[in-house]
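This structure is in structure tokens; I'll ask about it shortly.
Not every chain of the complex is shown here; the ones you see sit where they belong.
Letters A, B, C and D mark the chains in the order given here, with residues in each chain numbered from 1 onward.
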Amino acid sequence: MRLLVINPNTSASVTEKIAAVARSAAAPGTELEFVTAPYGVPYIATRAEAIIGGRVVLEILAERAAEFDAAIVAAFGDPGLGAARELFSLPVVGLAEAAMLLACPLGRKFSIVSFSSRLEPWYRECVEWQGLSGRLASIRMLDATVADVGRIQAENEDLLVALANAAVEEDGAEVVILAGAPLAGLASRVTERVPVPLIESVSASVKLAEALVALRPRKPLTGSYRQSAAKPATGLPDALTRLIETGQASTIR
Amino acid sequence: MRLLVINPNTSASVTEKIAAVARSAAAPGTELEFVTAPYGVPYIATRAEAIIGGRVVLEILAERAAEFDAAIVAAFGDPGLGAARELFSLPVVGLAEAAMLLACPLGRKFSIVSFSSRLEPWYRECVEWQGLSGRLASIRMLDATVADVGRIQAENEDLLVALANAAVEEDGAEVVILAGAPLAGLASRVTERVPVPLIESVSASVKLAEALVALRPRKPLTGSYRQSAAKPATGLPDALTRLIETGQASTIR
Amino acid sequence: MRLLVINPNTSASVTEKIAAVARSAAAPGTELEFVTAPYGVPYIATRAEAIIGGRVVLEILAERAAEFDAAIVAAFGDPGLGAARELFSLPVVGLAEAAMLLACPLGRKFSIVSFSSRLEPWYRECVEWQGLSGRLASIRMLDATVADVGRIQAENEDLLVALANAAVEEDGAEVVILAGAPLAGLASRVTERVPVPLIESVSASVKLAEALVALRPRKPLTGSYRQSAAKPATGLPDALTRLIETGQASTIR
Amino acid sequence: MRLLVINPNTSASVTEKIAAVARSAAAPGTELEFVTAPYGVPYIATRAEAIIGGRVVLEILAERAAEFDAAIVAAFGDPGLGAARELFSLPVVGLAEAAMLLACPLGRKFSIVSFSSRLEPWYRECVEWQGLSGRLASIRMLDATVADVGRIQAENEDLLVALANAAVEEDGAEVVILAGAPLAGLASRVTERVPVPLIESVSASVKLAEALVALRPRKPLTGSYRQSAAKPATGLPDALTRLIETGQASTIR
């Protein structure tokens, strides 16, 4: 099984963190390839940046989707996730989606903990889009200064653990998601310091992608994830133009 | 008052339709300027196309926002609407949002009628994002072949009226939105053929924009529509890069 | 365009405040007329008083609706609003409704701030009736002693600003509604003291009424706002009796 | 125990129907007194008529509440119910409320069946106000011509039974409410013709009122049903004026 992991941020240091955690989560037969966004911002935090990052995801998939069994959008917030499902026929999962779905069997309510309050509205809309607001206990965010997104985790470990514990004690969280690629790997180090299960979003996305590939779902011919009818496109990258103009979901499946 | 009306589609014939209706809806002191998307697709119908069109909206506003008092995203579905509110400080409204908000005082439940079933999922997510699902009676769509989006309205008038009446009789609609720029102007011609108020979305957006400008709202310094902190940007158009790198909402306000 | 502004309270000093703000909000061609409730209480604050005030609204409209293009129920809480839409064919808007609908494009969540905790349950039911509970961040109320409703605003400016700021900081409000006719005009004076947009409900109602008149909505022949069938009426004022007994929505439209 | 049953409609023939059914439902020690609205309409069917009928309820209670242990608002739709709870300290129940609450233990979803589609929007808002929309299967209505509201039941028995069965078969109703005073007594005659429990709303209101009296609930001193502070009142009937001006909930309790 081949999985394409797309970091829609431009920060290569975050891609490395993702890669380390994803590799250790992957099952024996799973091969992983990692791509970093060629343009955009180092860390997506707003709706505006999610539009930019969402288009990056579509461009990368337009070039590479045919070589893989599934793809992962490796930013919590899942930019371009629904769009990718329309244009392509391989399963595509997002970090936020995977973390939330795998949190559900472990507790009645989950909290999302991350490192910047600027992310909170975007994350909340992501929970709403999934229809999981009823399972959300809270979103709690550090107000860390993000000088170097690659070092956030190391510099804020105690604060993040304190936030997770506050979510449990004050908000009723029964499971806590440590959200976002920059926090990849933290969960395993602090498991004993929080009294409920922790979900690490990169690992969750790898396991969810593997599970979906095993189920061999077909590309829908109807509904909101079907491919659009062919239509003209102007001024877009070649691979994306080809997809839109042929109306063909490009894939090996 | 100066309003910028952005057609995020590449179809100039649709921009003309928008312009004719918007001009007739505008109050005496309102000046309107219209821009057509320089790249993308002739008619946005999917989440993928909305990401492309959303970025077009941001690029156009990055160039032009400072000259205007408010802007209108002239595609039902409102691509880039939330994103634009983050980056810019002038009021920005969308066709879907305006139509739905002005429908509320006219009936307890509204239906949305338009010309392609491919639009339905995107429209539905737009209603959900507005938190107005409780006011939605139904979305009813033609399955018109969209050979020339500029002629949809003329060729399907009777079918669209029949859909509106079905929404009233079978779904309990108390007001009907004729959705999308290609249907601009239809409402006034068929008012007598449907027993409840009709909302035309381009007119609604002009009136809502005028109303908001009159209230002189300030740019928020906090919350989800505040400008992001300055951060590096790579490979984006100059004006957009400048905005992101300075973290300044560009505007005359 | 002629708008009838009905103060369903008996306090003429509040009508004056409404008039001052409404006039400054109105567009050039808009003529305004103001009526104060001939009976009832100086300031409606409960469901019981809203029934009394709601009937006042119906009685005044039964006498005067035919002379106007639209009407405004100038009490936050909107007594008699749905009822007026059944009996009359001109657009009728309420202060609460207008403020909430125009708040939506300015922030994801709004808070309502006003001067008496006695109003809170009635306001909350009003938000629920509009189907906008999902957009409500909070309702925050002073416990001002309402000796003279005309002086509440002047005497409590700092406290009201503090409440608005608390709504932003603690409840996540992205826009704040200063609610009720007694607070008319306050928003423009304190804009700089609150970091998110403020909505003043009288101005909002004038702009919403103007927008609706411009859209020329028809009187519905079906649905919940249609006129009732003619039926006998006993012991009611003449104009109201005539309306009910003929089953005719009285209006110039 | 003494119960006051208020018919907010002017139709004495309906009051008789109510009385017959209420008497047969009452427990041995329960004394009932019946009052018909002195003004208004023969059968309340709209929000406008509910405002008129709601004020009738307040006026009658202002005169009589002190003589009773509880009161029943004997129109499905419950005009004035919340208002009465503010002004008075005896328990007050409505036909719609009682029928819905007693339906809940008998089936997961209830349908409401009645005789005029004009009632549907008002009933629906009543369900929403109770927070019971999640338990509602459907509202199904005859389009009977209401020449004589006292004879509706006899003339439409088969049609009403057919509606109830349609609610069961097509909408998933597990219990059916035969709604409104004019249908009082029908349920017991047609029990065998519908395969799920039927709730008759007048009987339900008597049993709910008896249950509440037995629980001896205190008048709340806080919350939305507390009495308002004393305030001036103009132009209202004496008893109502006295209540509002003293701010005293009038009652023997």
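Just so we're on the same page, a contact is a pair of C-beta atoms (placed from the backbone, for glycine too) under 8 Å apart; a residue touches a chain by one contact, two chains touch by 3 or more.
Not measured: the values here are computed from a predicted model.
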Quiz prompt | Identical protein chains in the complete assembly, only 4 of which are shown | solution = 6
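Methods note: only the chains that are shown with their structure count from here on.
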Quiz item: By how many degrees does chain B turn when fitted onto chain D using C-alpha atoms, rounded in steps of 5?
Solution: 120
Quiz prompt | Contact-pair overlap exceeding half with C-D, pair selected from A-B or B-C | solution = A-B
Quiz item: What whole-number Å value describes the gap between the mean CA coordinates of chain B and chain C?
Solution: 27
Practice problem: Hunt down the residues of chain A that sit against at least two other chains at once, touch-wise. | Solution: 121
Self-check item: List of chain B residues in touch with chain C within their complex
Solution: 25, 27-29, 91-93, 97, 101-102, 104-109, 130-132, 134-135, 168-169, 172-175, 188, 191-192, 195-200, 203-204, 207-208, 210-212, 214-218, 220-225
Quiz prompt | Residue ranges of chain D touching chain C (in the complex, touch as defined) | solution = 10, 38-43, 45-52, 54-55, 58, 80, 82-84, 86-87, 118, 120-122, 125, 128-129, 223-224, 228-229, 231-236, 244
